[in-house]
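The complex is shown incomplete by one protein chain, all other protein chains being positioned as in the whole.
Naming follows writing order (A, B, C and D), and every chain is counted from residue 1.
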Amino acid sequence: MGKKTMIALITLALAFVIYPLYQSYNGSETLKDVGQYYIDNGVEETGAQNLVTSVVVTYRGLDTLGEVTILFLAASVISFFLSFSKNDRIKSRSIRSVTEILTTSTQVLVPMIFMFGVYIFVNGHLTPGGGFQGGAVIASGIILMFLSNPRFKLSHKVIQFVESTSGIVFVLIGAAGALMMDGDFLSNKIPGFGFGEVGSIISAGAIPVIYTFLGLKVGAELSNVLGVFVESQSEK
Amino acid sequence: MVDILIYTAMAISSIGVLVALVRFVKGPEKVDRIVAVDVISTIGITLILILATLMRREIYIDVAIVYAILGFIGVIVVSRFIKRGM
Amino acid sequence: MEGILEITGGVFMVLGAVSLLVASIGLYRMPDFYNRIQIGTKASTFGASLSIVGVALIFPGWIPKLLAMLLFILFTNPISSHIVGRTAYFTNVPLSKRTKVDRLKEMSPGHLKKVKTKD
Amino acid sequence: MEYIIITIGFALTIFGLYGILSQKNMIKIIIGFSLFTTGINIVMVAIGFIRGGTAPILDEAGKEIGKYVDPLPQALVLTSIVIGLGVTALMLAYVMKLYQDKKSLNINDYKDLKW
Partner (left out) sequence: MKKYILLFITLMIFWLLLNSSLSLEVFVIGAGVSILISLMFCSKCDIFNEISLTPKAIYATLMFIFVFLGALIKANLSITKRVLSPSLPINPGIVKVKTKLTSKVGRMVLANAITLTPGTFTLEIDGEDFFIHWVDVKSGETEENTKEIVSSFEKYLKLMYG
C-alpha cells in the first residue's frame, strides 16, 4: 500500500466522520438558551452594544486573560528561539533601493493606519472591533514601516514598556473589580469609569479601558514577533 | 426596485470574482497571480459594501476598511517576498 | 416608494459592478502582464469608487465613513500596483510581442541592474 | 445560504488535512494547518447562524431587524483565531530555526525523532 493511498484513506475517513455532522445540520430559527440570555440581558448588564465584546471582556473575561498569556508566551518563545548574536550584523537587508513612492506614502499611511487601529479598539463596544483586531491593524502598520525602510529597527525598550504596562493595568483593573464590587474578577462595573448613555463612546464602564490596553498589548506583542522575524532574516 | 438593482450589482461583481479567479489559476507568472488577488480583494471590498447596503448597517463599513488595509499590505508583502528586497 | 436619489444610487452601484467585471475580463484577455495590471488597477479602482458613491446616494448618513474609505482606496490602489509592476519588471517578466518601445532598457546598467533570484 | 458556508468550512477542513499529509515542504504543511484552522472556525461561526439574523450589535439599525445571530460562537472564534495565530507564528519560528541548521525545508530530511 503506497503512501498516496494511505493519505487518501485518512482524508476519506475524516470526511466520513464529519459527514453526519454536516447532514444533521439544518439552519435554526431560534437561539439556544445561552445566546438568548446574552441577547436579552447583555446590554443592561454590561452597557456594551456589541454583545461579542461583552462576552469576550466581561462574561468570559478570565478566558481572555489566558488567551493574552498564550500570545505573550508564543511571542517570548519566538524571540528566544530566533535571538541572534549581536556581533555578526548584516550591512543591509535589501538588494535594490525601495521605490520612492512607498517611502513617501508611508509617512502619511502609517499614522493613519495607527489612528484606525486606535479607532477600532476604542470603539470596541460599539462597532465590530476590539482589542485583538485593533492590535492586528497596528502590527500591520509596523509591517509597512519595515517594508518601506530596510534599516528600520524596532525599539525593544518601547515595546517591552508598552507590553508590560498594559498587561499590568489589565490585571489591576480586573482586581479593582474584584475588590470594589461584589467580588467578580474583571467585572466592568467599577466606580469611576464612565457609564454614559448606551451607544456613546464613553459607556459600558471598564470595557473600553480594558480593550484599549488589550489592543496596545496585542499590538506590541505582534510587532515584537514581526521584528524578531525580520531581524533573524538579516543575520549572517 | 433599489433592492433589485443592488442584487444585480452583487451578481455582476460575483461573476467578476470568478473571471479573475481564472487568471489566478492560469498564472503564468507569480505577479499575474498577485494582480488577480489585488482585483479580487477590491471586488471583495465592494461586496462587503453591497452587503452593508442590503442589511442597512453602517458598522459593516469598518470591516471593508480593514480589508482594504490588509489587502494593500498583503500585496506589498508578497511582491517583496518575490523580489527578495524591493 | 423610493426617491430618485436611491434609484440613482442603485444605478451607480450597477455601473460600478460592471466596471469591476470589465477589470476581470481585461485581466483575462490581455496578452501580457503589463497590460493586465493597467486594466486591473484602473477599472477596479473606478468600480469601487462608483459603488461607494452609489451607497452614499442611498444612505446620506454614511457619507463621512464612506469618504474616508474612498480616499483610502484612491490613495493605496495605485501604489500597490506600482510596486507589483516594478517587481515584475525587475524579475524579468516578459513584455508582449506587440510592444513597440522599451525606453527603460536603455538605462545605465549600474542603476537598474536586474535582481538575480536565488533559489 | 448557511449551507454554502458550512460546506465551504468542511471542504476547507478536508483540504487542509490533505495538505498536511501529502506535502513535503514544511512551509506548505503550515499553510495546510492554517487552512484546517480556518475551516473549523468557519464551521463554528456557521453553527451560530440564525435565518434572517444580523450581527449581534444592538444599535438603532440592529434593533429594527430585531433578530440576531448567536454571539457566543463568535467570541469563541475570536479566541481561536488569536491562538491559531500564535501557534502558526511559533511553527514558522521552528521552521526557520531548522532551516538555519540543515538548509533544507523537506520534512523527510529530519529523522532525529524517528524510530
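Assume a residue touches a chain if its C-beta (ideal position, glycine included) is under 8 Å from a C-beta of that chain, and two chains touch if they have at least 3 such contacts.
Computed from a predicted structure; not experimentally measured.
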item: Option from C:17, C:52 or C:79 whose C-beta touches the chain left out; value: C:79
item: Identified contact with the non-displayed chain, of A:105, A:140, A:187 or A:223; value: A:105
item: Hidden partner chain, residues of subunit A it touches; value: 99-101, 104-105, 107-108, 110-112, 114-116, 118-119, 122-123, 196, 200-202
item: Absent chain, residues of subunit C that touch it; value: 19, 22, 25-26, 29-32, 34-35, 37-39, 41-43, 45-46, 49, 61-65, 67-68, 74-75, 78-79, 81-82, 85-86, 89, 95-96, 98-105, 107, 111-112
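Definition applied: only the chains that are shown with their structure count from here on.
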item: Centre-to-centre distance between subunit D and subunit C (centres being mean Cα positions), rounded to whole Å; value: 30
item: Inter-chain centre distance, subunit B versus subunit D - centres from mean C-alpha coordinates, in Å; value: 20
item: Of all residues in subunit D, the ones touching two or more other chains; value: 55, 57, 59
item: Per-residue overlap in subunit A, given as positions that touch at least 2 other chains; value: 95-96, 99, 102, 126-128
item: Residue ranges of subunit B touching subunit A (in the complex, touch as defined); value: 59-60, 62-63, 65-66, 69-70, 73, 76-77, 80, 83-86
item: List of subunit D residues in touch with subunit A within their complex; value: 1-3, 6-7, 10, 13-14, 17-18, 21-22, 47-51, 55-60, 68, 70-72, 74-75, 78-79, 81-83, 85-87, 89-90, 92-94, 96-97
item: Subunit D to subunit B touching residues, read off their complex; value: 54-55, 57, 59, 61-62, 64-65
